[in-house]
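Dumping the structure here so I can ask a few things about it.
Removed from the display is one protein chain of the complex; every other protein chain stays in position.
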Amino acid sequence: MAVRIQREPFDAGAEIERLTRGRTDVGAAVSFTGLCRADGETGTISAMELEHFPGMAEEELLRIEAEAHARWPLLGSLIVHRHGRLVPGDPIVLVVTLSAHRQAAFEAANFLMDYLKTSAPFWKKEDNVHGGEWVAAKASDDGARDRWTTKSG
Amino acid sequence: MAVRIQREPFDAGAEIERLTRGRTDVGAAVSFTGLCRADGETGTISAMELEHFPGMAEEELLRIEAEAHARWPLLGSLIVHRHGRLVPGDPIVLVVTLSAHRQAAFEAANFLMDYLKTSAPFWKKEDNVHGGEWVAAKASDDGARDRWTTKSG
Amino acid sequence: MKIRYFAWVRERVGRGEEEIALPETVKTVADVVAFLKTQGAEYETAFENEKIVRAALDRVHVKSDTPLANAGEIAFFPPMTGG
Partner (left out) sequence: MKIRYFAWVRERVGRGEEEIALPETVKTVADVVAFLKTQGAEYETAFENEKIVRAALDRVHVKSDTPLANAGEIAFFPPMTGG
């Protein structure tokens, strides 16, 4: 279990390799990489600024990660979230989950992304033709999160 | 869309990087890496031999990949499957899916693995204390595949 | 009490954090919002739709009726949009 919040890009492959190296109990490694799209939430964007609440962001990610470990038999996990200025094409967030069998790793990665979207204190401001515009929270993200409270892990 | 069957290891991170490089339409990249576990299907194993049906294996993977593209709005995908001799800790299979929004990439990667397990012509023979033992197909894998025929994409 | 603001709440208030002496009558998160709204137009704007502003006490999400108790810091921010 580990969480990192950083300005720098990350290397998804290097992280998967590092997490699985020397292990013979891991049968499944799932990674999710979220990237900045030119077709943003507020229209076509040239860049975005990702603001976060230092301290609380790490604590929330650790709490969500611990919840995933309580729900699924995970053998390891990592969450990396960037902040600062990003342009389309840049990676924003990385989630990696490890398990013996594939379904746990898939579900846990999916769960982590849904919770991270709705409870980790990060805010996006996109640069579009109108200037800087804050991204509004999406009801669909709340819906994606809420399915985990009725579905068994 | 691409499929590769090879003896050599693969580099998941390099593949994700190559697939997303220069693209500003991709918002989500999911990777699944399947690894050889010491606690195999037939007991504790020291190695496994992965046999395949050359030609048919590529065609089946391409067919499954096309089916995933028909079901989800994917912006790219890759399936790499190794054959030959592997030892615990070695990567066996890689699936990468790209989409604008995360759910399509997650579901398509999950679907690809379920179909690949039950329809791609690969067979595992594990080296355990009894010698070489062929792995039996699991009913749970058929069950995992069959959920895609009742669940909407 | 230390008060922190993030994203558009921060922009509307015009600062990222400040130290404010709260009256004894301010007991809950909602009381802090109500008090701030008496302190100037910038707060009125920031909290004009106060139901959508979220709060954290000592870096833990809380509801508006949560008592401040001995919290050292309160933060206000919009719904999260990370990931």
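For reference, chains read A, B and C in written order, and residue numbers begin at 1 within each chain.
Rule of thumb we're sticking to: contacts are C-beta pairs under 8 Å (C-beta built on N, C-alpha and C of every residue); 3 or more make two chains touch, one makes a residue touch a chain.
This is a predicted model, so every value here is computed, not measured.
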item	value
Omitted chain - touching chains that are shown	B
Which residue of B:M1, B:A14, B:M56 or B:V129 touches the chain not shown here	B:M56
Sole contact to the chain not displayed, among B:V26, B:I45, B:L98 or B:A120	B:A120
Contact partner of the left-out chain, one of B:V3, B:I45, B:L78 or B:V93	B:V93
On subunit B, residues whose C-beta touches the chain left out of the figure	34, 41, 50-53, 55-56, 59-60, 81, 92-93, 113, 116-125, 134-137
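Here, only the chains that are shown with their structure count from here on.
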item	value
Middle chain, criterion being Cα centroid separation	A
Between subunit B and subunit A, distance of the C-alpha-averaged centres to the nearest whole Å	23
Centroid spacing, where centroids are CA-atom means, of subunit A and subunit C in whole angstrom	26
Interchain centroid distance [CA atoms averaged], subunit B/subunit C, Å	49
Contacts with two or more other chains, residues of subunit A listed in rising order	34, 113
